[in-house]
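For this depiction, one protein chain was excluded, whereas all remaining protein chains were kept in their positions.
Take a look at chain A:
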Amino acid sequence: MKRKVSAAIFAVISFFMMLIEIPIFQVYPWLKYDPSDIPALITGFKFGPMYGLAVILIRNILFYLYRGDSYGILGFIASLLAGGSFVFISTYIYYRKKNRKSAIKGLILYTLVMTVIMAPTNYIMVKYYFKLENFNLFRYILIAVTPFNIIKGLFNSFIVLFIYKKIGSFIEQDEG
């Protein structure tokens, strides 16, 4: 029961984090950094990958309810598939074997998987949604989307490691 309630509360925090949007590159203002994966990763680390997944799903529903018009159901599905997959993978690795090494391994994998998955996802989205044929899509993904995801993944990983170490003493005491 405690796990379910925690997942719900962390989904709300994750939703708040989603509202912080910091553009990284001035040229592409729609690529924005938001730290909303951090609560999902922490929940996944603590309670298992299924709860990390639940946080992502609820966060997306809340965000859809909050700003449904421009975000759209399409963005909802894309962000669900994307966010869900890397949070699940990285927390699965840590949850199976709880030590510092596997945490770092999981977070590196999170960054890598995110970069690898987001490239084709962006490609498909831009290609079919906007149908830009003349726009050099390959170059756009290589110079904008990929570095963006690497930066995002690294920052999220660092913050998660830092925070998890700090609050670990509070949350490790009681299992249930």
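One rule holds in what follows: contacts are C-beta pairs under 8 Å (C-beta built on N, C-alpha and C of every residue); 3 or more make two chains touch, one makes a residue touch a chain; residues count from 1.
Methods note: contacts and distances are computed from a predicted model.
A chain of this complex does not appear here, and its UniProt-recorded name among "Transporter", "5-oxoprolinase subunit PxpB", "Aspartyl/glutamyl-tRNA(Asn/Gln) amidotransferase subunit C" or "Electron transfer flavoprotein subunit beta/FixA family protein" is "Transporter".
Considering A:Leu19, A:Leu81 or A:Val116, the position touching the chain not shown turns out to be A:Leu19 (whole complex). In the full complex, chain A touches the omitted chain through residues 1-2, 4-13, 15-16, 19-20, 22, 24, 29-30, 33, 35, 38-39, 42, 54, 57-58, 61-62, 64-66, 68-74, 128-135, 155, 159, 162-163, 166-167, 170-171, 174.
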